[in-house]
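The complex is shown incomplete by one protein chain, all other protein chains being positioned as in the whole.
First chain written, first letter: the chains are A, B and C, and each begins at residue 1.
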Amino acid sequence: MSLQVAGLSKRYGPLLAVDDVTFTVEDGGALGLVGESGSGKTTTARIIAGLERADAGTVMVDGADRAGPARGRGQRLNRARQIQMVFQDPYLSLDPRLTTTEALGEIVALHEPGSRHSRRHRVAELLDQVGLGQREAAALPRQLSGGQRQRVAIARTLAARPRLLILDEAVAALDVSIQAQILNLLIDLRRQTGIGYLFVSHDLAVVRYVTEQVAVMHSGRIVEQGATHEVLARPQHAYTRLLLASVPRRGWDPAAVSRARRDLHDTTSDKETV
Amino acid sequence: MGAAASIPRFVAGRVGGLLLTVGVTSFLIFSATHLAPGRPEEFLLRGRPVSPEALAAVRAQYHLDDPLLVQYWRWITGVFTGDFGRSLQFRQDVGGLLASRLPTTLLLVGYASLMIVLVGLLLGVVAALRPGKLDRSIMLISTVAAATPGFVAVIPLSAVFAVGLGWFPVFGNGEGLLDRLWHLTLPAVAVAVSVVGLLARVTRSAMLAELSREHVEVARSRGLPFGSVVRRHALRNSLGPITTLSGLIVAGLFVATFVIEVAFGLSGLGSLLVTAVQAKDFPVVQAITMIGVLAFVVTNLLVDLLYPLIDPRVSLRAGVAR
Amino acid sequence: MTALAINNLTVELPAVARRPLVADVTLQVGAGEVVGLVGESGSGKSVTARAALGLFPPSAQVTGSVRVAGTEVVGLTGQALRRLRAEQVAMVFQDPRASINPLRRVGDFLTEALRANRGWSKAKALTRAVELLTEVGIAQPGVAVRKYPHQFSGGMLQRVMIASALAVEPVLLLADEPTTALDVTTQAEILATLLSAQAERAMAMLFVTHDLELAATICDRIAVMYAGRIVEEQPAQRLFDAPQHPYTRGLLTATPKLPAGGDAASSDVAPLVPVAGRPLSLAENPAGCAFAPRCPIVVDDCAAATPVTRVRDGASVACHRADELIGRDA
Partner (left out) sequence: MTAASATPGLIRRRVGRLRTGALGGWLNIVALAVLTVFVLAAVFADVVSPVGPNDVSLSDTLAPISGEHLLGADQSGRDTLSRLIYGARGSLLGPLAVVAGSTLLGTAFGVWAAWRGGVVDWLISRSTEVVFAFPGLLLAILAVAMIGPGLTAPVVAMVIAYTPYIARLSRSAALQEAAKPYIAAYRVQGFSSLTIVARHLVPNIVPLLLAQSTLNFGYALLDLAALSYLGFGVQPPTPDWGTMIRENQQAVLEGVWQPSLVPGVCIVLVVVAFTTLGEAIADRVARRDVP
């Protein structure tokens, strides 16, 4: 199953949030969608997930456009099995009243209705897939740590056996030591199940570990896309270069970076004026 | 954004909204009393048997045969020229009746509002700034006060201050401003009690919410004197919710005073409304209800217009964007 | 003179947390020095930094000593505490949007401290405010002072915050995650502004961050906190080259990195090595080393006693196995 996004646009009042965005995620592939806040990356992701409607453009999966509203239960479930989404805030993305087991059981019952025994078996399998134990299975979201909540959120998406997972800043709210656990979990899951990723992030270093392809967004447009290691090694667009230069590392000079940024803004639109 | 250009538009928008609301509510009030069971002319004629001609004459005099919309139109255009029709009960112009009753009600509302805002704000601010015993005592008192409606407060007030100590009169409106105020003191206190409690509680929680804001912590971390932090940040920023509530309170007072007028036998709009309802004197009921609604809507409009001055983030065009 | 000297500081909040928010912390910041305080959420780094302002959570129990330019801060109240904040220490907070009163003009925010604390006239304070805004790189400062916070971007507002901190002419500047709430490309500008102001005034700066890589690039020395304690402290470069505490090592191997010059074109990425387990919550207070449950080199001793901090060659480490680790790396 490949995802083909073409000519996607979305306007909020005077703001063109997404401007003619086109890219493809191959079956089982992983594309990083990189940009800062306001770049339109999250809106793009939400349109693909079906949470927002695009003003123009198509979202093709297996030759069918899923940009319009779903017609009927069958189509809704079918789309759910194509694409699932993991959100940034692992606390707010879980119903606070439901334990892990209840939250997962509900989705399993929707997508694979069967005997109670088979459902329980499937829930156990999902918990195992994301590395959660008995304690976490019986816990409410507020009793779990950030990393554990994000594991629950991932398990919940896997319950529908989707072919593509959208990860919207899925590790951004986590502490570094936990972030690495979740990143490794994502890498392992993909290796085991062949699932594809659309990995939305502001963090180029993180994108490097999870994706082979990357698209850089700026002010609603994709300014550069290509193989991740290529783009990181030889960025073509000035904005990509700035983004790369902004990441602190040894010998990093913030003053030089901020000069580069000012130059870029002088040449493009200046959105940071007072 | 040209602030100067958008202020008239903002005001116009709000006033337009107000007119729409007043239009709809006035029609509801008018049609409601007309859909009521029992015919007004039966009251007019006091059940006396009359000839059909006499009945028709009465109906014609009060325009009761016109279609509802025509009657409504006649009434609403009259309202804007001060003509509220004729009272069935007193057989005189409603406008004149209202004019004689309105001053008492207005004075009572003003007097009570003053007490409420002064005492309520003070109690709320003190409670927020003095956690511990004082806060708890004020909260207990204002919780009880908020639960004490005027007609209950009347009992201890008149038992102690009128009957026991004899400081204040129990009945009557008084003559001249000072005498009137003297007569209205107990009623005003009775009206104010529950609302003071409410305002104190809201002020306290608004202040506490602001005091726990990060920018207040930052202000303190900059070595600003505590008094100045409280005044310039906590109190200043709680003005929004406090003003909104005060507006609602003052608007609602109109109706609260109605009950107290009855309790103290004051001849204001409230006592007039009660007798009018009992007598099915619809023109009076309509007029007073309409005034109650107008008071409410206009006060809220004033608060709305004040809001952009309190909170600069409120875009004049978009209204309260929160 | 030492700008900031924290000795055995412990901050407890029994009503909220079972373990101390900050436990037995000792840390110095010299004049003109930039010290990084690094740790994850709940590690106590912000509480430690705020201690230098005498800003403790309400009803906190505080023991130990915090000296700013020789003045003891713990127990300081009233006028003396205000003078400390007005003249010695200033802080740049994480979220400028939340730190500045949204209902008052930016100029008001900048001048109110000068007027209240120094008794300056409005005009004099405003002139100074405009100078400071110019220094932190705000175009048209004369216009900016008349605007409200919501009319600024986050990055610009953080510059206003920095200007207000500089107005104090502080001995010690505290920066609590000053770029975390901002966009990646804004981060460099804020840091450049902060660092140039620091260098020009030879201020001492305590820089609090969760980002070890960031701390390493801008700090002279770094202290790493875990569960309320400083587990390791070293000069920045050496901390990077030879981390000694297993937690510091874990943080470094768990942080995703961009390719360095040589292997840039390679598509092979060395896997991340995460730290196992999860951080200690405020409700947990196990005996012994707080990191023991997550530590790859844990031994029986670790759960028995809290490790003492040992100093060697300018590096201090709180680990039962520190000697072995240092010996192995040497």
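Assume a contact is a pair of C-beta atoms (placed from the backbone, for glycine too) under 8 Å apart; a residue touches a chain by one contact, two chains touch by 3 or more.
These numbers were taken from a predicted model, which means no experiment stands behind them.
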Exercise. Which of these touches the unseen chain: B:Val15, B:Ala54, B:Ala159 or B:Leu309?
Worked result: B:Ala159
For this session: Can you work out which residue in A:Val25, A:Ala54, A:Ala67 or A:Ala80 touches the chain that's missing from view?
Result: A:Ala80
Seminar exercise, completed: Touch assignment to the omitted chain, from B:Leu186, B:Leu273 or B:Ala287, lands on B:Leu273
Seminar exercise, completed: Out of C:Pro57, C:Pro235, C:Pro259 or C:Pro293, only one touches the absent chain, namely C:Pro57
Exercise. Of the listed residues A:Val5, A:Ala49, A:Ile195 or A:Met217, which contacts the missing chain in the full complex?
Worked result: A:Ala49
For this session: Just the residue numbers, please: which parts of chain B touch the chain that's not shown?
Result: 17, 21-22, 24-25, 28-29, 32-33, 35-37, 127, 131, 135-136, 139-140, 143-144, 146-149, 151-152, 154-156, 158-159, 162-163, 170, 194, 204-205, 208, 212, 214, 217, 251-252, 254-256, 258-259, 262-263, 273-274, 276-278, 280, 282, 285, 289, 292-293, 296-297
Exercise. In the full complex, which residues of chain A touch the absent chain?
Worked result: 37, 46, 49-51, 70, 73, 76-77, 79-81, 83-85, 87-89, 91-97, 107, 110-111, 141-142, 153, 156-157, 160, 172-176, 179, 202-203
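Here is the rule we use: only the chains that are shown with their structure count from here on.
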For this session: Could you let me know which interface, A-C or B-C, is made of more C-beta pairs in contact?
Result: A-C
For this session: Give, as an integer number of Å, the spacing between the C-alpha centres of chain C and chain A.
Result: 31
For this session: Spell out, as numbers or ranges, the residues of chain B touching 2 or more other chains.
Result: none
Problem set entry | For chain C, residues that touch 2 or more chains besides their own | none
Exercise. What residues on chain C touch chain A, complex-wise?
Worked result: 40-41, 138-140, 143-144, 147, 151-153, 155-156, 183-189, 191-192, 195-196, 210-214, 216-218, 240, 250-251, 253-260, 264-267, 269, 271-276, 278-279, 281, 294
For this session: State the interface residues of chain B toward chain C in the complex, per the touch definition above.
Result: 213-215, 217-225, 228, 232-233, 236-237, 310-313
Exercise. Which of the residues in chain C come into contact with chain B in the complex?
Worked result: 50, 53, 55, 81-87, 90-91, 93, 95, 98-104, 112-113, 116-117, 148, 150, 164, 168
